[in-house]
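I have a structure I would like to understand better, so I am pasting it below and will then ask my questions one at a time.
Apart from one protein chain that is not included, each protein chain of the complex appears where it belongs.
Just so it is clear, A, B and C label the chains in written order, and each chain counts residues from 1 on its own.
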Amino acid sequence: MREELSPRGTEAWQPKIVAFLCHWCSYAGADLAGISRFQYPPSIRVIRVPCSGAVNPFYIVKALQCGADGVLVSGCHPGDCHYLAGNYLARRKFALLKGLLEHVGIEPDRVQFSWVSAAEGQKFADVVKMVTDRVRSLGPAEKLVKRGRGR
Amino acid sequence: MRNPYLPDIARIEKIIQETAANDVKTFRVTFVDDEVRERFSYRPGQFSEISVFGVGEAPISITSSPTQKGYLEFSVKKMGVLTTALHHSAEGDLIGIRGPYGNWFPVESMEGKNLVFIGGGIGLAPLRSLINYVLDDENRGRFNDVTIIYGARSPGDLVFKWELEKWEKRRDIDFYLTVDKGDAGWSGREGFVPTVLMEVSPSPENAVTITCGPPIMIKFVIQNLLKLGFTPAQIVTTLEMRMKCGVGKCGRCNIGSKYVCKDGPVFTYEELQRMPQEY
Amino acid sequence: MSAQSPSALTKTLREFCAGLLDEGRVDVVVGFGRGTLPLRSTPVFARNPDDASRLIFDATCENNLSVFVPKLKDKRIAVVAKGCDSRWLNQYILERQTEGERLYVIGVRCQGVIDRKKLDAYLGSRRLLEGRLEEIRGQGECGEGLEGEGAGGTGGVEGAGGVKGAEGVEGARPGPGVSVSDGHIKWHLEGNDAEGRPWAASLDFEDLLSDSCKVCVKKGPVYADVVIGENGETVKGNGETAKGPEREPSFDDVKEVEGASIEERWKAFRSEVSKCIRCYACRQACPGCYCKECFVDRSAPRWIGGSDDETDTMVFHLMRAMHLAGRCVDCGACVRACPMGVDLGLLNRKLQKDGWVLFHHIAGFEREGKPLFGTFLPDDPNDFIL
Partner (left out) sequence: MAALKITKMALNSVLALMSERWDVFVPSPSPAPGGPSGFRLFEPRPMPAPGKPGPSERDSSVNRQTCDEDTLWNGTGQGGQKGRDRENHLPEERLPQFLRRVLTVKPLKELFFPRSEPILGYCVDGAFGGNGDGTGVSVFMPEGVLPGKPRVVFGARPCDAASLTVLDRVFADEAYPDDFYISRRKNTIIVGLGCNVPAPTCFCPATGGDPFGTAGLDVLAYDLPALDGDGSSQGHYLMKAVTREGEALLGFLSEAHLGEGPSESDERACMALEERARKAIAAGLPADTQSLGRVLGGIFNHPYWATLHEKCLGCAACTYLCPTCHCFDISEEPDPGASRSGGESPKGGPERPRLTGVRVRNWDSCMFPIFTLHTSGHNPRPTGLERVRQRVMHKFYYFPENFGAVACVGCGRCVKYCPVNLDIREVISHIAALGGTGVAESISA
């Protein structure tokens, strides 16, 4: 079934996931995952941000509108924020945004949040794998995706 | 189907950096289609809607003169979304152009008269079209004395320097170049354009003055012209407004009963006085 | 609308505001006046004692007047404030949009305001030429309006086309400052039908009540310099803010949607959004939308397109709601302002519910401190995070 949704038809469909990674923890965690050669699916498109608290909920919605099949926002663990409380503040926004998107019918698994520290290369790989699996099982995003009208 | 919003494709042939800060560039463009190139005729003072595809459109006055055949020139200051995109263009890029739109400087009624051009900064762009038209060998005889007063904030902000040099050398015009404040390399005049205007003190007799520049400059230039005895009908300027359609429909350049894109952009001060002060 | 003697509340309001202006204690009173249509009010800016005679307060006073506060240049502003209006005035102070000293809050206890779209829906092709609120005394003679189920709403109209409904009127007391707790307040409507024949009906108060008013948690002001009561009495404010809602917020409507499947919810959202024409009446009517430049108006970067693309409209509504999360006081002004009948409450109320359930937060009850998103607790919900 999923294969049919693949634009190329032959290989397994790979979702596109926009990942907003905080510079201090999760981005470094992703780096470590790479250096450590932990395998994870090539599904994410990383956008480095100074802090998860700097991720305006708008960015997430906008990513979905631009055709992301999923969005992952990852920051430092609570208490570890480089800016002291950025991730705590972000958490409230994300909790409400996640609820709102679900409320209007966006599949909850499309938007995910995680805390990944600079030392958690393996966790980063696991998170990406988990998020990718969940999004893959949902199939390509259809809702909220803006379609072109030109030729 | 007549689609008044369909632009013609033109190629950017040449990009000239005008100012030291590189915030003004002149684009010389040629229509890709020969037929369009033939058809596209305009008068000094008119403007075109320039498209950068994927970004949008903006009204830009045509700074070349109709006497310069085969191409159009637009001088653009980097201000908003469209002009920034245009500044990022390279020679050879393709853009869209529709027009020409709007009215033009009343060239016929200027014949036989003394012309006083007063420009400030990028405001020289629309004047330049008329200046070059008047200075063209075929036309020069139809006009009397030509005086040009042009200034900018600093030497680096002067535009069309490559052409100003030519004007300075011409003996059939009085050309006054000034900057608000000079720099180490500046040996020319210093002073605000309205002040220089009073120094030059052109006679209103049998004269028409054409002015364009920043609003604050225009304000004082007009005040001084009136002091010099010019009547509002002798003062011609060109207005800037936010525009979209260029064909008098979308409504945003509406001032009183006028649409700047259709009834303007060229107005005499006499006409402006009759219009609401909403520009 | 025929002349109706002003209610006790309105009388006191006029006298009181005339006094305030006369003494120069405020420069302007922002209140409501009688509008040009039946059951319609309009904002009034009274700057001298004579203007104050135009003021009214009743259940037609549907705007959230606090929206005018940031726009007014007057030094000292009095605002006739319902519960929800006063909550936004608090919020303005909390968000540092105005100084508390600049405001003089004239609190009025509100029984809820009319939703004109419900009235329109009820009227159909009939014309409303006159409308007023009446108190019906005596049990069992309530006329025949809609089924008065608070949570119903889909009930059909029976017998409302005739004049029968008015029969129950015994002693009509003008003005809505009356209590609805006995359920005997009626909207009295008169007009003519599509054939030009006269017509009259009487509807239960709840039938035309704005949805947000039905779940109102604070009918009176949360903070007031003075409160004018239903019978025209004035009570000086004690300079304190109400501690919290009068009753536990209820979110049955949100829960109902939450009970629907994800696809049903998506369908409902799409259907609501499809009505939107992007006139931004919701934004302009909302006291919370005071941004100098709205994200939809930004050109660089341009966040959302201006066409009728469905996803752009969706993003507009989602982000508008999100921007009001923790700030929206559920005054319903946006819903009432929308000419197209978009159910903006669908989004606003969900965020209120989550704010309440997850953070025990409800907006507009504080003048000091931090807004919901300006603060946090270490043990805020974390279980949704991987």
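Quick notes on this structure:
We adopt the following convention: a residue touches a chain if its C-beta (ideal position, glycine included) is under 8 Å from a C-beta of that chain, and two chains touch if they have at least 3 such contacts.
Owing to the predicted nature of the structure, the values given are computational and were not obtained by experimental measurement.
Shown chains touched by the undisplayed chain in the intact complex: A, B, C. For the options B:Tyr71, B:Phe175, B:Phe220 or B:Tyr279, the residue in contact with the chain missing from this view is B:Tyr279. Considering C:Asp193, C:Glu230 or C:Asp380, the position touching the chain not shown turns out to be C:Asp193 (whole complex). Of the residues in chain B, those that touch the hidden partner chain are 1-7, 9, 11, 32, 53-57, 79-80, 83, 85, 89-90, 92-94, 96, 215, 240-242, 244-245, 247-252, 254-257, 262, 276, 278-279. Listed for chain C, the residues touching the missing chain in the whole complex are 35-38, 40-45, 63, 67-68, 71, 115, 117-125, 127-129, 146, 149-157, 160-161, 191-196, 207, 211, 214-215, 252-253, 256-257, 260, 264, 267-269, 271-272, 275, 277-281, 283-285, 297, 305-309, 333, 336-337, 339-343, 345-346.
Within chain A, the residues in touch with the undisplayed chain are 7, 65-67, 140, 145-151.
Here is the rule we use: only the chains that are shown with their structure count from here on.
If the chains shown are joined wherever they touch, the resulting network is a simple chain of contacts running from one end to the other without closing. Note on chain placement: the centre of chain A and the centre of chain C lie 39 Å apart, centres being C-alpha means.
Shown for chain A are the residues in touch with two or more other chains, of which there are none. Among all residues of chain B, none touch two or more other chains.
Interface of chain B with chain C (complex): residues 80-81, 84. Those residues of chain C that touch chain B in the complex are listed here as 299-300, 302. Across the complex, chain A meets chain C through its residues 57-58, 61-62, 65, 78-79, 85, 88-89, 91-107, 112-115, 127, 130-131, 143-146, 149.
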